[in-house]
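What you see is the complex with one protein chain gone and the rest in place.
So that you can tell them apart, the chains are marked A, B and C in the order they are listed, and the count of residues begins at 1 in each.
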């Protein structure tokens, strides 16, 4: 399940809803990862653009990988502005046993950072500044270059 | 922070309270691990004994390790009976950046399984049966043997 | 005609081009001063599937997307 929201995430409610959705599914491990906007470099917050068609197919491919190990993944992400100390990202793995969940959440979050078609901007003095230095070229980038 | 409860954990409320406690602490990553009782081998639930003095010192040593990396750990565990599909264990790491949190939650949960002085029993037909086959001898065990 | 879209921070309106493969697209975009900083670090999708070479043929109505470096979370 992939959920996109305008603005910041209601973390307690999302964590609770996901827990309750799987309460009878017989998963032994539930590991959410929650990403929150940190105060650094004088920013007022962050802002996000998302390209949904490719995000959905990327997520669906991970869901299939999880399913092959008896696990499931859920993810929520913000679009637009998210201010300091608000949260913009949650992903979670449910699996029967802990090792699969611990390994999946790590691999999923790292691939999310490297591959999910989401662009981050710092909000500084009312402007939206692309977070170029913290961004990663998607694997296979550059084929149109000289 | 180490919290022990009689019976099952109120997971949504604990996750929410921990999130709100650190809402202004400027941690970028919050990773809880939730352990839930699975239906297997015909059990009705699990039951736990805890030796608190050593659990507390073990936890405090981990808290110091976390602190050295700018992170903190929280943990909640059940004492006594926890029935099927209820949860008995939550631990969580907060850290400024994701890598520390992802690595810590894995190391912490694995050491918890290997070292925390907690004993698990299957509840079967009203009896409490020590989960011997799933238990791990604490490092350094056996010095009193022949 | 194919449509070329520039995602995220690439501030550029979509193009409608009469081309039949990505090599032609590369030649056209390489002449565009606005795109100088983006071609070397952007991924390319055809109809929302990422491609890894310029060999894929294009057909009328295809959508091409340029995806610059990402940073979710």
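Some notes on this structure:
Here is the rule we use: a residue touches a chain if its C-beta (ideal position, glycine included) is under 8 Å from a C-beta of that chain, and two chains touch if they have at least 3 such contacts.
As the structure is a computational prediction, the values presented were derived from the model and not from experiment.
Counting contacts over the entire complex, the absent chain touches B.
Of the listed residues B:48, B:62 or B:94, the one in contact with the hidden chain in the full complex is B:48. Here the missing chain is touched by one residue of B:1, B:124 or B:138, and it is B:138. The chain not shown here is touched by just one of B:19, B:62 or B:89, and that residue is B:89. Residues 35, 48-51, 53-54, 57, 77, 88-89, 109, 112-121, 130-132, 134-146 of subunit B touch the missing chain (whole complex, contact as defined above).
The rule is simple: only the chains that are shown with their structure count from here on.
In the assembly without subunit A, touching between the remaining chains defines the groups B | C. A straight line joining the Cα centres of subunit B and subunit C is 49 Å long.
Along subunit A, residues 35, 109, 113 each make contact with two or more other chains.
In subunit C, the residues that reach two or more other chains under the touch definition are 73.
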